[in-house]
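Remarks on the structure that follows.
As you look at this complex, bear in mind that one protein chain is not there, while each of the others sits in place.
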């Protein structure tokens, strides 16, 4: 039986409120991912992870409506990117939560394939402490949960957006949407950046947010040509395991 | 080649700005559709129509990001319904438009499978006259465009949400999501309504908006058991033809 | 005795909460109506209709504060037009409702002389289902309620804003504000429109909102010189009858 | 010829932009004025003053749309009062200004019959310095401009809302709306107030805003029975003279 | 023991809710004060006054968080000025109040050194009547409370911002931040103003808000060179006495 509310009738949804106390909301971005990956890359990965997690939870969780567009102002210089302001993204999350809360759900987890959503999701979580004190609201990134697996492939000095790990996940999950023939390395070394770009990537100091066209000519950080589907599968699997473990513990808490 | 921006890379998106001056945005709702149809019914239909329309336009149009959740406060009493406030739905539409506008698009058409979105889409269109005077923003409903085909099946006195015409479309487009075995008639005659419900359905006078639980015990208006996939296909085809004709004329205007 | 709250003292208002369960709010626009009609045309008509309706209701309804400015961005190119954004118009309606609700009223009807307000009034009605579930909020247009009477005069192919029917109503209601000597035909045939204008007026397809200067050089749709006060009186009378019938039924519901 | 934009056509409005560089906007309140005066008292006075001022300015000023509802939260305990929040009242003023500005006007004066609007009008004036630096935005109260005339009647220790001076103005301007037979003294001495009320009325110290039901059982401050139309006419005349003088100087500035 | 919440631990704050029913919030501005006074002048004075007031109240009042930036759009042409919009300043005040209210405080007094905050503080007070009906919210200016002392020094025809009285207060309170060597007279006579400036300063008529660069080349109204610390001390003392008297009465009300 489907675990997606979208595919359920209201009759099944009413049962799910009782049987499935956790709702997962997949969130993506609608943004450039270089010459090889589609604009929906982050949603594709979030939905795939969400599907797998829920499949392992013995009917104790369901999937709610998706957030296909996220907070991507740093990619707007690249054609096709659509972004919500942080205020609007927050309002959408809050109103999804409001509807689910009204039906009785109290544990909601946003699974975001896009790191640009992290700050706003945290801000929403903070505000909900005041406005919905009996709600438990969590969110999860994807790739950072598999940092160890990502590191095992020894990525270059700079690797991230549309790079080795993200491309690998897409090769594992949706190879039909990946254009391996067009792929090209993006920025892979700090020395390729100008002084401002270098500051924006420096760890352990103040945070400087820059538009991506300042960091990479083709919008890529890393070298997607080095990506491989088996490594991608290992990354996805690590993410799925860690989120599933979390939800299992949450269901008992 | 895909006509969905979501599946394109930024390279293809850049080409589409030049070659495909029209962007269609499918909008749905995440709301109860009685015991037989899924919560995503309106998005399923909007996406199917959008796909067909774009397929007939010789590459002159593309599909942008979807709006999976719409304005559905009247269905919130039924489990699973998620709704955006009119202000938030408007903000999302406006910001989708902002992104597409930035890349160069000037003709944007929202195709909504959900009538509850109509008012907010009109309000957005009005505000855009001031804020984006050189943009052409249009929106289209689905079923009302095929009013003649719908009428040919001689529906009962009351028929609408999750009724004959909507169920027929789903039987034609996504039969795997339809539970014909569970279907039951909803409200089909004015005499089944209380005085307030009757006022809300009366034509030619003031408009009174009521929550759906006041209009129908199972959330259905009409009798979905009378729906038939061939009639559904005829409805969809009429809608697709009329939207396609509009876009063809628009491309020349 | 006056039925206008504005002219009552708080003592009479307190009695009205008990005796007059329905409040009517006249809404207009402050917008161009061609060379012959005043900017306040829509409020003048809404107030006249509201007065007549309330006069027939045996003290069971009162008139609340007016909305003299509406949503008119499509007329801003013509001198004198003042418009509220849809968000601000909605806020004003909501706060009028808040005040009346606080005093005890639960049935509120906005009578709008301006079609540009319809979408926002519907959006307000939707949002109120969530925020004021025990309120009954309705709104009514004017001329569309008398579509049969309007059609009886066989208007030209295009007729609407400041045209035959609207001018006729003003001749019946406020002839001292009508400049018949200056009137001139506006756009009366589809063939006078450019391709985009034609699309915006086409029925049965997607909705495209355009600024009025694209539709008519003098801001008029139709030929106001054909208007006649007796026909105007018949239109007004039909509108008043239909709204009155609605309110009578509502009072019993 | 009318000096009210509402009664002009767009043709006359276009001429007025050139000939009449100042627009006056009458603002009122929709609030209790005790047992003797109507809810619209403040708008009635503002409109009367505005009419007289404009009549003396030789066609150099026009009257724009009215603000029939103001900021009256302190009167909401009394039946019939309708109030806008300060944010919504500000938005309405700002958008009236936006429309007039677009047509070319640069000198806008709000004439408010209600002191509860003063703070928000000042806030709007402050924000406009940033958003419309080439606009000149002014606002004027009514009765405070005639403080000397008011004092000449030797009002009691407490006199203000619906008291001697306000009632006198209404007797001069709209006697048909005044119920002299029902009038009764409100609070007239500090000793009638409780300690908090006394603090709220104390001059020369911190400002404490209280709801009116704490200050007066019948909503009146002062004794309206002492009001007299000739004194009211003198107050109105003083106000009109001072606003007219201001506008004459402004037209030359 | 400190009376500043900022310097208390949560343990002391919990005791203060019981023992100290009044919270004072010092509000300033971050704005030009001519060549002689620092940008923080208004906060410096507000904090000094607040400290003195609270010191005289026998532990019955505490000092809450400061508002270091106020509403100063009229000074933005002068370097260093930072201003909040009226909406944001109002939101900050409201949310400070929300926090204090949650802990149990019901009497909150904002002491503002900057007159540009007055209107927004009044607007907040009005809105709080509806949203927090059991809260008592007051605010106080500084210099206007000592109008008699200020007048005793016979200031020039125009004197105000950064002039005699304000400079004197700073000489008394924070002489180390005053640059007497650089001081120069600003505008001191109406005849130095242009026609518009003269209108903006005229008493007893409509209020016209202008940017300060139109009123004074160096941002000063009055002649700060005439300021003297003893007079400043007398002004401060008068302010402190009047606020203290108010709070003492308030504590008993």
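All chains are identified by letter, namely A, B, C, D and E, in their written order; residue positions are counted from 1 within each chain.
Going forward, a contact is a pair of C-beta atoms (placed from the backbone, for glycine too) under 8 Å apart; a residue touches a chain by one contact, two chains touch by 3 or more.
Computed from a predicted structure; not experimentally measured.
Check E:84, E:138 or E:199 against the missing chain and you find that the one touching it is E:84. Hidden from this view is one chain, which touches subunit A at 71, 73-74, 76, 83, 85-87, 90, 109, 116, 118-130, 133, 136-140, 145, 147, 194-196, 198-199, 202, 204-211, 242-243, 245-246, 249-250, 252-253. The omitted chain makes contact with subunit E at the following residues, 5-14, 16-17, 30, 32-40, 43, 64-66, 68-69, 76, 78-85, 87-88, 91-92, 95-96, 99-100, 102-103, 177, 179, 182, 219.
The definition used in the following text is that only the chains that are shown with their structure count from here on.
Chain geometry summary: the mean Cα position of subunit B and that of subunit C are 28 Å apart. One finds 55 Å separating the Cα centroids of subunit B and subunit E. Our note on geometry: subunit C versus subunit E, Cα centroid distance of 48 Å, whole angstroms.
For subunit D, residues that reach two or more other chains under the stated contact definition are 76, 83, 85, 87.
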